[in-house]
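Each chain you see keeps its place in the complex, though not every chain is here.
All chains are identified by letter, namely A and B, in their written order; residue positions are counted from 1 within each chain.
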Amino acid sequence: MTPWIDIVRDPLPGRRGKPRTSGLTMVIDTGLAPGTVRDIVESAGDWIDYWKFGFGTSALYSLDVLRSKMDVLSTSGIVPYPGGTLFEIALYQDKADRLLEKARELGFTCIEISDGTVEMDAPIRHKWIREAKRRGFVVLTETGKKRAGLTMSVEQYATQLAEDLACGADYAILEGRESGRNVGFYRSDGSILEEEIGRLMELLPSPDRVIWEAPQKSQQEFFVRKLGVNVNLGNIPATEVTALEALRRGLRSDTLRLV
Amino acid sequence: MTPWIDIVRDPLPGRRGKPRTSGLTMVIDTGLAPGTVRDIVESAGDWIDYWKFGFGTSALYSLDVLRSKMDVLSTSGIVPYPGGTLFEIALYQDKADRLLEKARELGFTCIEISDGTVEMDAPIRHKWIREAKRRGFVVLTETGKKRAGLTMSVEQYATQLAEDLACGADYAILEGRESGRNVGFYRSDGSILEEEIGRLMELLPSPDRVIWEAPQKSQQEFFVRKLGVNVNLGNIPATEVTALEALRRGLRSDTLRLV
């Protein structure tokens, strides 16, 4: 029960509660302590669906720290997973198979497959998506290089997203990095290549199965405006989850003015 | 007792302790967990006077979370209040009256009246300032739209600030948003329209009753330089309170060089 119930209605109505299959919020965690995770989840857990241990950070924690973070998240109905960069490193070191095995052993139920840094041919990508599904993982894929500019045509982006889903990926993520700057569809000031991303949206078969990495408020606002309050958003800093939830519901000026 | 007492004196002297009616620091909280609030207040509580639950975030928390945040703050002599956007939404939904009633019931003793997003005529604005005062609230008002640029002339800003105070507002706040960028007297890089704000300062009848939202260090430095160590500053991120207190006292290079 919220404090102002019966008094203030969400200006943008229709926000879905948990469990949900769209309207997802995915957090990027680049090194939070277990105590901090516990605090955040206590007040904002209802608005978080997926929790990414960014890039290779999960390889740095002690087993105790990793487990205590994972426990806090799982208990709150949030799915933790290691960032795609870790998978890329394992693949590059010829250990992709053992990584999946170990991920399972550590209690991960979700895995990300990406090629943001390491090169990966489509057949290899598809093989690992299928393999991870076969082993029972929720599979997230990510499209886009972790460097400046569009590295493919809009059509190629759309094709890769569609193919990933066709191979069994549960959600396909569009790369935005931690910063939302100077990468893919984001310019170096964080502004959006609106025309290009609009064309991409039109080409997508299942917009509900795409997660848009949108670390900055202006980017989050753009997606809420274009795709509604239940758009899937990713790479949200843990400290911004509550502000994003307010933005989704029109409880913040940037979206309240859409009413 | 501070550690270096008798050794290091504040380079900028005269900083007031609590309770104080000027030299206020108002924090903007866009979604901190109760545990985090407790931690912050433990070490920085003496330097915080008002604590704003930014925009509509207070409508998202569970009753437990809201109450535990409010308890921590009140115990430390800090006044919590819901952001003006919440009042604007209630007014727009024809529930302003019930919002004040419920605020009281929840234990709020302070309320903000603003028109950053929703349009409000002067008579309506004045009516609600008076009504909130009549019901015993500390009343903060906010002047300025939550969008780019000056939306009124400097004279109109001064008039609204003065009228709010004349209607009984305890403090009148000048809008700066969470970012301090691309809003009111702040350019998109956070720099200040110094000439315009200088003119505004000259037109103000009671500078001690104005709170300047100044989220960025360069903005805080500007106001300390122009109006002294006991200037009222708002929208300070909770994590920046200690750094601001150092800035006020000349314990940081940016103001130490004024000595």
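The rule we apply is simple: a residue touches a chain if its C-beta (ideal position, glycine included) is under 8 Å from a C-beta of that chain, and two chains touch if they have at least 3 such contacts.
Quick caveat: nothing in here was measured; it's all calculated off a predicted structure.
Student: Going from the 2 copies shown, figure out how many the entire complex holds in this file.
Tutor: Number of sequence copies in the full complex, not just those placed: 3.
What we mean here is this: only the chains that are shown with their structure count from here on.
Student: Which whole number of Å gives the spacing of the CA centres of subunit A and subunit B?
Tutor: Using C-alpha averages as centres, the distance is 34 Å.
Student: Which stretch or stretches of subunit A touch subunit B in the complex?
Tutor: 1-4, 7-9, 11, 35-36, 38-40, 42-44, 47, 239-243, 245-246, 249-254, 256-257, 259
Student: Over in the complex, which subunit B residues touch subunit A? Could you list them?
Tutor: These residues of subunit B touch subunit A: 30-36, 54-63, 65-66, 85-86, 88-90, 92-93, 95, 98-99, 102, 106, 116-118, 146.
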